[in-house]
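Of the protein chains in this complex, one is absent; all others appear in place.
Let's look at chain A:
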Amino acid sequence: MQFSRTKPPVPPNETGSANRNSSLEAKPLRDLVRSFIRHRSAVIGASLVVIFILCAIFAPLLTPYEFYTSTRETLDDPSAAHWFGTDDLGRDIFTRIIYGARISLWVGFVAITGSIIIGSFLGLVAGYYGKWQDSLISRLFDILLAFPGILLAIAIVAMLGPGLNNALIAIAIINIPTFGRLMRSRVLSVKQEDFVLAARAIGMKNSRILWRHILPNCWTPIMVQGTLGFATAVIEAAALGFLGLGAQPPQPEWGTMLSDSREFIQLAPWTMIFPGLAIMLTVLGFNLLGDGLRDIFDPRMKQ
């Protein structure tokens, strides 16, 4: 083989770069937005989520009533004055549901953010350092996963005492292993990549490698799982509320409202239907959005 030592006149601009490790390639934002808009269920999910977020933000503007004011019009049918009817204390259910969106979204957001931060940190340490750190942290996750989630949440709330904030802490704790394991598996594969070896060859400290090279390549699945986890957190918050362990009256929490409606199901089914619908639509919205995001970020997972 002969190699000519004459340099090419222009820098080579060979075309057709093969995208070999496509899951790691940073897609341009424009492409992501386009495939998002084309993904129908993602758009539906996102719309539902946006509607609930808007309701939560503008709750006082959407209704003339207060969520805690009782009236004499108890268990009224849905009407022009009370779109979703009233409950046994004469409170407007529509008002309580849009204020309830504040609570559910807040619980979902704070609890999931908390589990992502703690879970990712633990998963990162376990995956990167391996050895005893990995054994310790992985066993910790196993212990948490050995209990059914809601049972563990009940146990934690029972220890801390009922209340919205304690329910929130319980939900955050039971979701830690989901994110921790996801992060760990992701780190295990990313740390084998040549660019991490290259970072070490350059002389970088572990902290910089973790922060600048491993973490940015691990976010995508966490984001997808976070969206799906949001839905789970909303259900768990409602379940704890239903059991009387979460939000306390007069807080308009959807699960608590469902629980309160049990006695009137036959008399006034709207007291049960609308909070139930609210929970279902929120969960559906986040699930559709999460599934859509997964399809968009990781095309190999499709089907």
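Just so it is clear, a residue touches a chain if its C-beta (ideal position, glycine included) is under 8 Å from a C-beta of that chain, and two chains touch if they have at least 3 such contacts; residues count from 1.
By our rule, contacts and distances are computed from a predicted model.
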item	value
Complex member absent from the view - protein name from UniProt, among "Monovalent cation/H+ antiporter subunit D", "Glycerol operon regulatory protein", "Dipeptide ABC transporter ATP-binding protein" or "TonB-dependent Receptor Plug Domain"	"Dipeptide ABC transporter ATP-binding protein"
Of A:217, A:232, A:259 or A:287, the residue in touch with the unshown chain	A:217
Residue among A:64, A:161 or A:203 that touches the chain left out of view	A:203
For chain A, the residues touching the chain missing from this view	1, 3-5, 7-8, 11-21, 24-26, 193-195, 197-205, 208, 212-213, 216-217
